[in-house]
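Below you'll find the structure I mean.
For this view, one protein chain was removed and the others were kept in their places.
Labels A, B and C are assigned to the chains in the order they are written; within every chain, residues are numbered from 1.
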Amino acid sequence: MSLLSDVLATLFARQSRKALPPPSERTTQELIGDILSTQGEISGLTAAAQLLDRFAQMGDDEKLAFFDHLAGDLGIEPAKVRAALDAFEADPSAAHYRRFLASAEPARQELARRLNRVPGATTQLVEMRADLLRLIPRSDARARIDLDFRHLFASWFNRGFLVLRPISWESPAAILEKIIAYEAVHAIDSWEDLRRRVEPADRRCFAFFHPAMPDEPLIFVEVALTKGTPGSVQKLLAEDRQALSAQEADTAVFYSISNCQAGLAGISFGNSLIKQVAEDLSAELPNLETFVTLSPIPTLAAWMKEEGIDPAKLDAEALKATAARFLLTAKRADGMPYDPVTRFHLGNGAYVHAVHAGADTSPKGMAESAGAMVNYRYDPDAFVENHEKFAGAQEVVASREVRALVPPPAAA
Amino acid sequence: MSLLSDVLATLFARQSRKALPPPSERTTQELIGDILSTQGEISGLTAAAQLLDRFAQMGDDEKLAFFDHLAGDLGIEPAKVRAALDAFEADPSAAHYRRFLASAEPARQELARRLNRVPGATTQLVEMRADLLRLIPRSDARARIDLDFRHLFASWFNRGFLVLRPISWESPAAILEKIIAYEAVHAIDSWEDLRRRVEPADRRCFAFFHPAMPDEPLIFVEVALTKGTPGSVQKLLAEDRQALSAQEADTAVFYSISNCQAGLAGISFGNSLIKQVAEDLSAELPNLETFVTLSPIPTLAAWMKEEGIDPAKLDAEALKATAARFLLTAKRADGMPYDPVTRFHLGNGAYVHAVHAGADTSPKGMAESAGAMVNYRYDPDAFVENHEKFAGAQEVVASREVRALVPPPAAA
Amino acid sequence: MSLLSDVLATLFARQSRKALPPPSERTTQELIGDILSTQGEISGLTAAAQLLDRFAQMGDDEKLAFFDHLAGDLGIEPAKVRAALDAFEADPSAAHYRRFLASAEPARQELARRLNRVPGATTQLVEMRADLLRLIPRSDARARIDLDFRHLFASWFNRGFLVLRPISWESPAAILEKIIAYEAVHAIDSWEDLRRRVEPADRRCFAFFHPAMPDEPLIFVEVALTKGTPGSVQKLLAEDRQALSAQEADTAVFYSISNCQAGLAGISFGNSLIKQVAEDLSAELPNLETFVTLSPIPTLAAWMKEEGIDPAKLDAEALKATAARFLLTAKRADGMPYDPVTRFHLGNGAYVHAVHAGADTSPKGMAESAGAMVNYRYDPDAFVENHEKFAGAQEVVASREVRALVPPPAAA
Partner (left out) sequence: MSLLSDVLATLFARQSRKALPPPSERTTQELIGDILSTQGEISGLTAAAQLLDRFAQMGDDEKLAFFDHLAGDLGIEPAKVRAALDAFEADPSAAHYRRFLASAEPARQELARRLNRVPGATTQLVEMRADLLRLIPRSDARARIDLDFRHLFASWFNRGFLVLRPISWESPAAILEKIIAYEAVHAIDSWEDLRRRVEPADRRCFAFFHPAMPDEPLIFVEVALTKGTPGSVQKLLAEDRQALSAQEADTAVFYSISNCQAGLAGISFGNSLIKQVAEDLSAELPNLETFVTLSPIPTLAAWMKEEGIDPAKLDAEALKATAARFLLTAKRADGMPYDPVTRFHLGNGAYVHAVHAGADTSPKGMAESAGAMVNYRYDPDAFVENHEKFAGAQEVVASREVRALVPPPAAA
């Protein structure tokens, strides 16, 4: 299996290792014009490579100017759109529809598609969007060009084009160093720490990749195979723990899930990732009965502060009860759960399975949630029902045990 | 190299071999509604698989009804577009732009993207478009929905996502049988005939593939390595010919190029294919000096008939002169060359290098062009200049030798 | 899985595609001397490549002369061996043992090892032994040099170095054509016939390969997945049969097993092949309960003739009884079963499961066994016991049903 992953990497890597294009004397706007001109691919491809190279070397000011050009000059022209729309409404012929489609799509989308013809361009375009998000706040009107990136990327990074690849100690070092760099939940200190997460028989890691970005994981999940549901991430990751054989395990614990690409923010893969990994592990290890997360509650401490609850005064049981109450009842103005991790997993059809005190005693864990963590459980038989309850009545589904921790609301 | 190709095939093949979804009791329109509902991926993915399966089993009448539903109910709503456009023009904020983009894109595009989340769906969507093109003439207003397919496919099958794979006798039989089936120019009779085209040291074949359709070549080109430029396809393909070693060859002859997917009509790959193959062959075989086609002239006989020229009365030299005159001077109403093959190669920056009589003596060759063929030459140093002449003044660039066959036009 | 196979092929293929060595002016004996001289690898490697090339172009007379040189001049020298043995017996030191080993191994073994340093040489050495077996009868004293080949090949083709590869319609055409060529039991007529054996969901094929001969299957087995044990090979291979899904099958039928390399005669792989295939299929398809062959009885007709039994006078039941009696009681002088196929499968721990009349109605089947065939069953739980009975008392273990067909021997 790890073979297939390496293969894909190499396959596309081969294609992208090409010489740099000759530098160009043309201005950036002239290069854009060359790329978009209908004179064809021949000179356009060179201009595209030159533009990508030049962008990579721009300072932030120049990048801002570039984005402003995209926003100002390569957008839609309302008058043209209106005229095409009128004609289409009068006569919905194919020719009129073509004209409408052409007018309603800004030139910057076509620009991105043409840039993407250059080998290796996909990675560079994702980085371009990361720059855009970094330089222009979403509240800014100029941020509208991000919607074009997002629209393209949603099409290019469609689930059907992604490949799930296991990450192991057999994976290329060039991939593994990115796992170290991107781990967002429980930091990886060193290669030895990484090895403890991917080499033992009871540890797994999986990532989604796109064929055109074979060296870049898009999102990855770390999994521990255990007997029973764990309630402490420090125990789960202890250096001196004894590994199980995979066959002995009855539970798969998704204890960390990290997005890797700032330039793909808002393009969601996490839902598919957990489900496909659960499916693949089930097929490989029929003894697995339970699929749960061991998740942080990153906003619990902030909420307790708002509520005037002093975590220092809570014993373990009281903290569990408080965490349970928070998870089940604390809502945003729109009725959705307060905690983003809750929103993510409940939105996927999971439910709140158990809460634990003393579960993450790292400084980060203590600061964010006074050490509390939660297991969200993925039960394929209940996905649809859970999801409907959540999507409809915004109900946070929970196990009987967790519900028992939360006193019923006083009668009105 | 052929390794890489096989690998890709296997990689994706693994992902697509999944069980069929359970059959659904919902109507097709209800399934479409489920897929497009915002209730999320969970039930949507099953509905998508069900819809694809159902479509595969529809008769033509049902397919037509399905396309009519796409055309009628899943298009844009002009009033909504106009309102969104007005708001955007008044205040070009990101929020207004988002609303405009959402309104200007028909729901059927989002439907296709969601269908494509199903493993193996890309091939099925390409086949769906093939059905559409077969069932609804382009002149029909309902054919406007094809523009949405085309728009999506242009994005999905962007050059940057395609992989060039050599096809050889080491390739999987499952791929080779498709080469036999799709060869459009000089039919392949049998596995032995195929072997003669891909196994000898002086024969090559290359195809573009898309990672999500690894068993389906999109377009392929057959190449003969020769000493000098050949003037007869029968000699080139003779069963008893003696193979050269690749190192002896000075010329690469593109003697057949075939599109494979009816559902990708109008999504152009041919230009890139010839150029990348020429580049790769150059790198591998530095002795290669000349890159030419040995091309049919499929409309020559038809034009001669229009012009009242009886091919039976022409000797070889006269046929060559006629063919040269045809290629250089016969134009459509829009000023473009009469012959589609000429348009294709000149559009790529090639030029007319030589014409031959008695070059394709097969019944098809005799019927189409009285046996005449043409070499278009790809000279990287002259691409841009040739292309500019053609794209600008619609001039059919030709070698001195060919031009000498055509008498100068009489003075006005 | 078929990926892995293709990969291996390509990997080694790459290594062997090297230029030919320059032709040599030296005589064959001089070349052998160069290769064996202790002056080292440098000139030796070129000489080795030259010798292999020269051998490939020799006529049979020259090959015989070459083998005679191996037999006459490159053997052991008894006097030397005796001296070394005496010294070792007097003082079994490492130095004396080294001298003994050196003297007791003929120079032709070292020659073969040195020849094998040339890329691609392993295949050529296997072909060299095929020539040897063809040219020199085993009864000939000169055939002793074959024992050296055999000794080396038993070491090189040790089970631990072989790779089991599935053969499918996804396999390279270059491998598949060899399956067509080597099938020894039920001939494959055409590519379509081959496809029927490897493409349907209920058909499998597996081969052993050696890493240094990646394009050359050593032995392969064809498997049909069925419901119940089949009693007719024509039905099993019928063109118009309906394929099962692999999950529906409860039985795996090994209906053909073919050795591919004449030069590896006597190096046994068949036992391991059947067992490993059975193990792999079990792991993939837990529904499989029964592993049987559908085997010819190639010497039945000859034996019936010896016994004066006229097959034309037997009805189906009588033929079954005769076949059962033959299988269970007909013995060679050494007490082993008369039929070689029986010896092979019983030697592997299988037992006679069922016999069938009208099971192979091809001309070959009628001529060899009047159409009778036999299922040998591989039951992992009974391997050791069956094998001990066979290896010890030479008992042909059979099912109760088969035993019931054979009348008990009359009392003495």
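Convention: a contact is a pair of C-beta atoms (placed from the backbone, for glycine too) under 8 Å apart; a residue touches a chain by one contact, two chains touch by 3 or more.
Since the model is a prediction, treat every value here as computed from it, not as a measurement.
Within the complete assembly, C:A94 is the residue of C:A94, C:A312 or C:A333 that touches the hidden chain. Checked against the full complex, the candidates C:R26, C:H69, C:R144 or C:R343 give a single residue touching the omitted chain, namely C:R144.
Mapped onto chain C, the interface with the missing chain covers residues 4, 7-8, 10-12, 14-15, 39-43, 75-76, 78, 81-82, 85, 88-89, 91-94, 96-98, 100-101, 104-105, 113, 116-119, 121-122, 138-141, 143-144, 146-148, 151-152, 154-156, 158-161, 163-164, 211-212, 271-272, 347-349, 383-384, 387-388, 391.
On the side of chain A, the interface with the absent chain consists of residues 2-3, 6-7, 9-11, 13, 169-174, 176, 191, 195, using the contact rule stated above.
Convention: only the chains that are shown with their structure count from here on.
Interface note: chain A and chain B, two copies of one sequence, contact each other through mostly matching residue numbers (shared numbers exceed half of all numbers used).
If you average the Cα atoms of chain A and of chain C, the two centres end up 54 Å apart. Chain centres here are Cα means. That of chain B falls 48 Å from that of chain C. One inter-chain figure worth recording: chain A and chain B are separated by 35 Å, centre to centre, where each centre is the mean of the chain's CA atoms. Across the assembly, chain B contributes residues 7, 10-11 that each touch 2 or more other chains.
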